[in-house]
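Complex shown without one protein chain; remaining protein chains in place.
For reference, chains read A and B in written order, and residue numbers begin at 1 within each chain.
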Amino acid sequence: MSNTTPLLDVSGLTKHFPIKGGFPIRRTVGAVQAVDGLDFQVAEGESLGLVGESGCGKSTTGRLITRLMEPTGGKITYRGQDITHAGRKELAPIRSEIQMIFQDPYASLNPRQTVGKIISGPMEINDINPEGGREKRVRELLEIVGLNPEHFNRFPHEFSGGQRQRIGVARALALQPKLIVADEPVSALDVSIQAQVVNLLQKVQRELGIAFVFIAHDLAIVRHFSQRVAVMYLGKIVEIADREDLYENPRHPYTRALLSAVPEATVDEEPRERIRLAGDVPSPINPPSGCRFRTRCWKATEKCATEAPPLVQVEGNKPGHLTACHYPETTETVPAPRLSKDPEAAA
Amino acid sequence: MFRFLVRRILGAAVILLIISAITFLLFYVAPRDPARVACGKVCTPQTLALVKHNLGIDDPLPVQYWHWLEGVFVGRDYASFGHCNAPCLGYSFQNRVPVLSLIEDRFPTTISLALGSAVVFVIFGVGTGMIAAVKQGKALDKIASSASLIGSSLQIYIVGIVAMYYLSDEWGILDRPNDSSGFTDDPGAWFSGLLLPWFVLAIIFTANYTRMTRSQLVETLSEDYVRTARAKGLSARTVFFRFAWRGAMGPIVTILGLDLGSLLGGAVITEQTFGLHGIGALSVKAVRDNDLPMLLGVVLVAAGAIVLFNIVVDAVYALIDPRVRLA
């Protein structure tokens, strides 16, 4: 990778939510290990995809990066500045450079404010007066996201779901951010609308050179949008690589299982290889020892239970392709489709 | 459940302690001196000091409060009245009677008034609310909704007086309100004496319960699990009572608990309107007479009732909704 400082550098990032309990005096009796030791970087103008199933900690990660939440441990460096525990004042200038786009376009816009007010909100808070005034800037932004600039006086309910998400994008762009964290930005939208928003985000990323952390569960959309992709499982990154490497040569069994489970809108003569994971994701309160995926992995051995595999460039990986597995998959020896229908055997 | 109760009861004790201390403080901020009131017209400094000593208000404030707490937990000795067993809430300044016995005297009226009217307003309020919810948008719903709007804007001191004038004085349908017979001495007289206050008090509350029941049910009737229950082939009646009503119950029980709690602290206006002698009337008297021990007593009863019903509500809620876990 390049030797310049990355835009965002995350190391050992950890977030544990305490669980209260006990008698007669309530105290912390445990923790939900939502995010547990993440290392990754985001280069300027790059899009990093975060994928994983619900509960893997991808949304928490997004909230930690934007510092909507305070990390329990680890370090977040933004353009060389440590913002891990930065206070309100230190964060103020950075807040305008890191913006967020949310999943629900209905809930994330104030219904009582006009679109103009919503989009200019960030400028007012940060006391930014663009040349030609805020209203002119709002019109520009509406134009960029493909909405009629004359509609700045309308309210969110007058727009459709896709258009609302465009408003969310315009708000995020208002302060000319360097990094946008997009948390499931299209999953609440109709299929025919998703592509509109993905294309808009892509245009924004390319034309304005904004870096993205793109959080989603849809692997095809992440592949389309992100140059690099990290796969998370139970609070840890199990694999991270350039998209071609990750989708064509997945080395972690979980990545492979995840990819094989994605239903594709094609009718194949020969059925695709399918790996069926049995059971559910274990609780993040008491995650499995060693490798967290071992309870659902068909390759797990004693070693997996005792030793947590480090996230490294395993043999056969290209540079920058890191995998956390003791027994990485290989393309040469394709394992037979493993069907497990009996969850009791796995439980 | 056990842990929950222990924790909450300890919490309640702390709250009551704080409330009593605040009441104590506020009392001494007030400009009127109870000793001077008790001392009468011809009051020499000597007699005033004696009165103060007899009332136990010549000590510094913290010492007084400490004595009062002692009385509550272990009992205390008075120069003029002798020993008072724990829990001792002291003697009324005004008529030199133990506060506790006064409260015990008045409490049956308050309980009768509160529980009796609760039975009426729960039956009528929830009943009409249910009908309104089932007949959503129909004439019956509109009648119930507008009636409840009118009901909730009525005031007891108007409705009460009008009702008393016509129903008992003019037409003689109901007895004039009185609380001279207890439930145990003469159930018949007890019942007829309180019937009018129950209904008048219930009018105000019924409206609330109608509106709340209706809105809760309208919400739960559109829940996905209600649709699922229909899709399983269960009858509309089963779905209504087993699923929709079950979901609507929680918030209604919560409000009922709070209403009962405050009613047990004394329905001041109602008691005044109907000339009943419950905790409410006692509170008014305590304030008017600057009677500190009496005041502390009624304040504790009122606060205790509210705190107690809060605990009850939380426990009942957990029984209704298994998702609620008590801790």
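Note that in this section a contact is a pair of C-beta atoms (placed from the backbone, for glycine too) under 8 Å apart; a residue touches a chain by one contact, two chains touch by 3 or more.
Here is the rule we go by: contacts and distances are computed from a predicted model.
When the unshown chain is looked up in UniProt, the name that turns up among "Ion-translocating oxidoreductase complex subunit D", "Peptide ABC transporter ATP-binding protein", "LutB/LldF family L-lactate oxidation iron-sulfur protein" or "Multisubunit potassium/proton antiporter PhaD subunit" is "Peptide ABC transporter ATP-binding protein".
Which of A:65, A:83 or A:277 touches the hidden chain is settled by the complete complex: it is A:277.
Within the set A:151, A:217 or A:299, the residue that contacts the chain not displayed is A:217. In the complete complex, the residue from B:34, B:247, B:261 or B:280 that touches the missing chain is B:247.
Residues touching the missing chain, restricted to chain B, are 223-225, 227-236, 242-243, 246-247, 320-323 (touch as defined at the top).
Think of the hidden chain as still there; on chain A it touches residues 53-54, 160-163, 190-196, 198-199, 202, 217, 219-221, 223-224, 243, 247, 257-259, 261-267, 274, 276-281, 341-344, 347.
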